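Supplied in structure tokens, the structure appears directly below.
Every protein chain of the complex appears in place save one, which is left out.
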Amino acid sequence: MSTESDLREKLATCTRIFTMQQLIGMFGHVSVYQPDTQRILICPGAGPDKPNTRPEDVLVLDLDGNVLEGTEWLPVEWPIHTTLHAARADAIAVAHLHAPYATLFAIARREFRPVTLSGSKFGEGVPLYPDTRMVLTPERGRRLVEVIGDKRAALLQAHGIVVIAGDLEELLYDSLILEDNARRAHQAATLGEVQFLDPQQCREYQAELRPGFGPGATWRYYARLESRWDRQPNSSVAPFG
Amino acid sequence: MSTESDLREKLATCTRIFTMQQLIGMFGHVSVYQPDTQRILICPGAGPDKPNTRPEDVLVLDLDGNVLEGTEWLPVEWPIHTTLHAARADAIAVAHLHAPYATLFAIARREFRPVTLSGSKFGEGVPLYPDTRMVLTPERGRRLVEVIGDKRAALLQAHGIVVIAGDLEELLYDSLILEDNARRAHQAATLGEVQFLDPQQCREYQAELRPGFGPGATWRYYARLESRWDRQPNSSVAPFG
Amino acid sequence: MSTESDLREKLATCTRIFTMQQLIGMFGHVSVYQPDTQRILICPGAGPDKPNTRPEDVLVLDLDGNVLEGTEWLPVEWPIHTTLHAARADAIAVAHLHAPYATLFAIARREFRPVTLSGSKFGEGVPLYPDTRMVLTPERGRRLVEVIGDKRAALLQAHGIVVIAGDLEELLYDSLILEDNARRAHQAATLGEVQFLDPQQCREYQAELRPGFGPGATWRYYARLESRWDRQPNSSVAPFG
Partner (left out) sequence: MSTESDLREKLATCTRIFTMQQLIGMFGHVSVYQPDTQRILICPGAGPDKPNTRPEDVLVLDLDGNVLEGTEWLPVEWPIHTTLHAARADAIAVAHLHAPYATLFAIARREFRPVTLSGSKFGEGVPLYPDTRMVLTPERGRRLVEVIGDKRAALLQAHGIVVIAGDLEELLYDSLILEDNARRAHQAATLGEVQFLDPQQCREYQAELRPGFGPGATWRYYARLESRWDRQPNSSVAPFG
């Protein structure tokens, strides 16, 4: 079991990797929940320097959204995190991202479906939360919980995505493969009809994976990259929801 | 109230951020107006080093386009700025940009409409200035004023965009979200039918925003990025109008 | 004839260039075969730092997939390499890549065909391996061998590509031109009907090439680039299969 200090460190790293990979934008956020203490660690929202997020910038909330520690840059959409952590025992880590490609499936009227082997993890679908107001209240958060059901992610209409995972490593991995699958589906659409993986193909592929290998290897790989990242701006991706 | 010296500093920063984000190109320009003195500060046009624009490179014009200070690189399309600053009390800051994605809506015959939450700020539309000559005279500038009407921005046919705002922070923010919305609308078009936000959705979203928060946070974020920018070339975006 | 030490050096360089060019992703791999000793050199799979792959990270396999040297990060899809090296005398070098554009032709239902002069090297086509399970067994590897037949490359459904060449320099060159051709075919598709090179045009172009010149020049060029590469992350390309 991780200490809160370890989790702060890991949450800050995860936020910086999402920033480096241009998935989070200025206004996205990531959280991790500790079931034993019911404390939520959450990264700052629209702070001035997301590429340099530090462990000490992390805020602590309770499940009602009361701020227990930290004073600055609480994300206004904190109910995304509190309601999901409260509602699902498997929602230990939660990200709200403005991923450039996945978000396109929350703008165009086209269902998100797997087109890559790794994307088969989302073979059960990614539902759409249709409200175009921000998730500013627990009530809206509960509506989001209903929309997600037992799925791993949701698309937020005209806005971005939410991803749920069992820990931060899985959260990073799942977010990256969701975005990768979205990008390839988007690009392949230019070439005409696309071949989706059917549920049977998804199950077969997933059954042959070594459990936890992908998330672990991916975390190591990107943490290494992030440790030497020069934090230069990348103008080619939009950061807004 | 800002001193002219503060405004020069801020205008130079804004120009560098637009350059960093590849929105302005070699030939775009930005201005800010001081109602009390009726002096317009404007960045150089086709100068040799836009990524390093300094406060002392800024020119000063009066509302008739007479150069009061500065000698080099007056933008030939200065009437965009003088006529807008003169015509609209809310046009304190004006940018003429060659934004890669927004300009596509001045090339293709497709109306610009909001597809993102933040893009709802442009829910009242972005009109098209159809003249394919540069805005070289006050007469053409006044025609542009008519086309814009009470809107926040205009598309210039085959050329670029003009954005109007109440100060430089809002100008940066509005330009970034306009471009972001344009990019996502462009990319989503590959996937088929796109879901636009209707006027009611735009109003609801805007009504829940904390006034001034987005522009302030965005300015801080990009000014921080710009302060560590290595000014390397970015070959992936076109700079010409 | 190269010594194994030279081949290790070259294989590591080739892996780093593929990483730099964003063709391999976290989970791809490259191998080179020594017919006289029947030893296969293969780069690590999902190791923590592909941009810095070193000669001493290379593993050695026999044709049955037994690990003779090296302990870490044997790619799980090693049968791609063992079966191809065993089956075809001209398969001295083999790459399994997650090339962003070529892979689109393994997602969309569109045949890969040459649209560039250099792409004419693949004028005889690139067949599709339709199984959406990873190539985890020699049996699946042999099925891949059947699909490739006497061709230079194969598309792996929803996954990536395999490229076969007579040495590592040709492998690099062929992979780059395959991806280049795929990118241009993809982009040109937006503009409408595309003009493919017919078999006669492909043969004519190939007949006028100086043998070996392209691969040699390309290797030198990219090895030079790689030697000064700063190993910064590139967020714009997806690394997953």
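Lettered A, B and C in written order, each chain numbered from 1.
Just so we're on the same page, contacts are C-beta pairs under 8 Å (C-beta built on N, C-alpha and C of every residue); 3 or more make two chains touch, one makes a residue touch a chain.
This one's a predicted model, so the numbers in the text were calculated from it and none came from an experiment.
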Q. Quick one: which shown chains sit in contact with the chain that's not drawn?
A. B, C
(Q) Touching the hidden chain in the complete assembly: which of B:Pro79, B:Pro215 or B:Gly241 does that? (A) B:Gly241
Q.
Using the touch definition from the top, which of C:Gln21, C:Thr53, C:Thr82 or C:Thr132 touches the missing chain?
A. C:Gln21
Q | Touching residue (missing chain; options C:Thr15, C:Thr82, C:Thr103 or C:Ser118) | A | C:Ser118
(Q) Can you say which of B:Met134, B:Val147 or B:Leu209 touches the chain missing from this structure? (A) B:Met134
Q.
To test your reading of the contact rule: which positions on subunit C touch the chain that is missing from view?
A. 20-22, 114-120, 176-177, 179-180, 183-185, 187-195, 197, 201, 204-205, 208, 210, 213-214, 217-218, 220-221, 224-226, 228-230, 232, 234, 236-237
Q: Using the touch rule from the top, list residues of subunit B that touch the missing partner.
A: 26, 46-51, 76, 100-101, 103-105, 107-110, 132-134, 136, 157-159, 186, 189-190, 230-233, 235-236, 238-241
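Going forward, only the chains that are shown with their structure count from here on.
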Q: Quickly list, by label, the chains bordering both subunit A and subunit C.
A: none
Q: Tell me the angle, as a multiple of 5 degrees, of the rotation that maps subunit B onto subunit C over the C-alpha atoms.
A: 180
**Q.** Inter-chain centre distance, subunit B versus subunit C - centres from mean C-alpha coordinates, in Å
**A.** 45
Q) Listing for subunit B: what residues touch at least two other chains? A) none
